[in-house]
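The other protein chains are all here in position, but one chain of the complex has been omitted.
Chain nomenclature is as follows: A and B, assigned in order of appearance, with residue numbering initiated at 1 for each chain independently.
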Amino acid sequence: MSEIVLDAVEVSRDFDVSKPWLQRVVSREPKRTLRAVDNVSFAISRGTTLSLVGESGCGKSTVARLAVGLYAPSGGEIRFEGQPLSAARAQAALRRRMNMIFQDPYASLNPRWRVRDIVAEPIRAFGLLTARDAITARVGELLTQVGLAPADGEKYPHEFSGGQRQRISIARALSSEPEFLVCDEPTSALDVSVQAQILNLMRDLQQRLGLTYLFISHNLAVVRHMSDRLGVMYLGRIVELGPGEDVFRTPRHPYTRLLLDAIPDLDMVGKSRTPVGGEVPSPIDPPSGCTFHPRCPLANDRCRREKPAHTKHGNVLVACHAVEEGRTA
Amino acid sequence: MPLLEVQNLTVEFPTRRGVLRALDGISFDINAGEVLGVVGESGAGKSLTGAAIIGLLEPPGRVAGGQILLNGSRIDNLSRDKLRPIRGKQIGAIFQDPLTTLNPLYSVGRQLVETIQTHLKLSDRDARERAVQWLEEVGIPAARQRIDAYPHEFSGGMRQRVVIALALCAEPRLVIADEPTTALDVSIQAQIIALLRGLTRDHGTSVMLVTHDMGVIAETADRVAVMYAGRIAEIGPVRDVVKHPAHPYTEGLMGSIPSLEHRVERLRQIDGAMPRLTAIPRGCAFNPRCPKVFDRCRNDRPELMEAGVTRAACWLYARGAAHV
């Protein structure tokens, strides 16, 4: 197996969601925490893409932020190129090798900055180049690489469409010459035709520059297109993790099946389906045992009592009692 | 006779840099009981089409040409007062963000009862009973207990259910649903789509379903109109538009959607971007991006014409044109 770039071992992250101190004291409420990410483990090999998919609030963005060190884990450990992430981030030479692409193409670029300064910021911050001309040349090169023109550097973000802004965002991420990119829903705010352009660009860049991606999305079809390995998240946990093809060909976890079933598809013209009921429960007060049990067609008493551990099925890790017991039809 | 006829609808925004034509000669029909999907990239004019039909164009936007007929009579030139009873009673509306439709200060029940009583002559008691029925029908568990709850006490999916109840409770003939599931998670989206489809089928309501998600349209609509730069590029039965698109833009659009069924190395990609309203090219609006462009496309504007089963605004299908 090839070299591991990012390795997350039993990572958890809690957030304090208590009311302000004074209010809490007055109404005698205890401190409340929310576990946004619960015991998540995964590893990403160099040059590959690991995708995380799940519904809103399941902890995808939190994992993304943990992976670049914007949040510190409350438990567990993240290692970047073999070093603990916090130690890696303390060194500019290693910090430079990770960067991030964001969801909202309108909020991810500083509206008061010219595009050339936005793209050049990591170059300046890491002192990769210092001569003005060299920076200008490099920015032009980066803009060309993502399908824009060097002259676009003079403009401000509002002069670009959503897709073009996302290209600028990618150019900025590439400018520190990273090897590892965390992409938090990079195409969720884009139209499908623009999404196709951006996804193609990201794959071209991956092949050309040997990039490693942690790719986050709520769209299973996009994830299937992009990933080598795939993790399905539900309420802060990874419920199924394995090679993309295996997970798509034989989805094992009931939640993965639900997701695959729920996606409106072009091939569904004229057919009807019976959608699974219920909604994602609040992570502040998650159900006992397997958190999916209130919606799960296979739930039984054990599921309500006992948290399922990950068990290996072929190349795929699944956290489900029914799968473990072979109860799935 | 179709329930709704839109003929040559043109919507303009006067600005200081000249008049922006946001919708340019749009024509389509919706039959009774039919679901018409409207797809297109953001800014294509989907929402404006809906807003023009309900008479909720935001000033300075105005209908600058064409007409809209409901049941054969014009509704685009009615005064505010004449339009109000039509809105709600004849045409209901569902928007993307349920919070903008629901009044946070009133209980869900009160809003439903008010809407019901505005349009139907019912006593307080009966109206309340009807409201409970509607909440049950849209799948709110324990509707009788929750009728006096406020919108913020519901989750996003439940709120959208309430909005649907609100849009349908006066039993309109036509519902305009503008991105009703875009703000929702996939599993909730599937529930809402199934609900909307079932309810409108049971009540014989027609639906204009505006969304940018082709998958949603494929599962829900009978026919679909594909919009591009303020015009309709192609319109026809969903199956044909999805499986055998005639217009080069529709073809590109379908190819750019990643599939769950099979993995491809590269997605099909239409280069460039939809033009801004200020810079719509002469002739066919799609011509700078079209792989099949030819001379005529750059000069003459194509109108919708027969293209096999569907109708497409593309010169490839002009009578006597050499088919590619």
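Please note the rule applied: a contact is a pair of C-beta atoms (placed from the backbone, for glycine too) under 8 Å apart; a residue touches a chain by one contact, two chains touch by 3 or more.
As a convention for this text, contacts and distances are computed from a predicted model.
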Name of the absent chain as recorded in UniProt (options "ABC transporter permease", "Fe-S cluster assembly protein SufD", "Ferredoxin" or "DRTGG domain-containing protein"): "ABC transporter permease"
Left-out chain, listing which of the shown chains it touches: A
Among A:25, A:72 or A:107, the residue in touch with the chain that has been omitted: A:107
Options A:12, A:51, A:99 or A:206, residue touching the unrepresented chain: A:99
Residues from chain A at the interface with the omitted partner, ascending: 65, 68-70, 89, 92, 95-96, 98-100, 102-104, 107-113, 121-122, 125-126, 169, 172, 176
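Following the convention adopted for this analysis, only the chains that are shown with their structure count from here on.
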Where chain A and chain B are represented by their mean Cα positions, the distance between them in whole Å: 32
Chain A partner contacts - residues on chain B that touch it in the complex: 41-42, 155, 157-158, 185-191, 193-194, 197, 212-216, 218-220, 238-239, 242-243, 252-261, 263-271, 273
Of chain A, residues touching chain B in the complex: 55-56, 161-164, 191-197, 199-200, 203, 218-222, 224-225, 244-245, 248, 258-277, 279-280
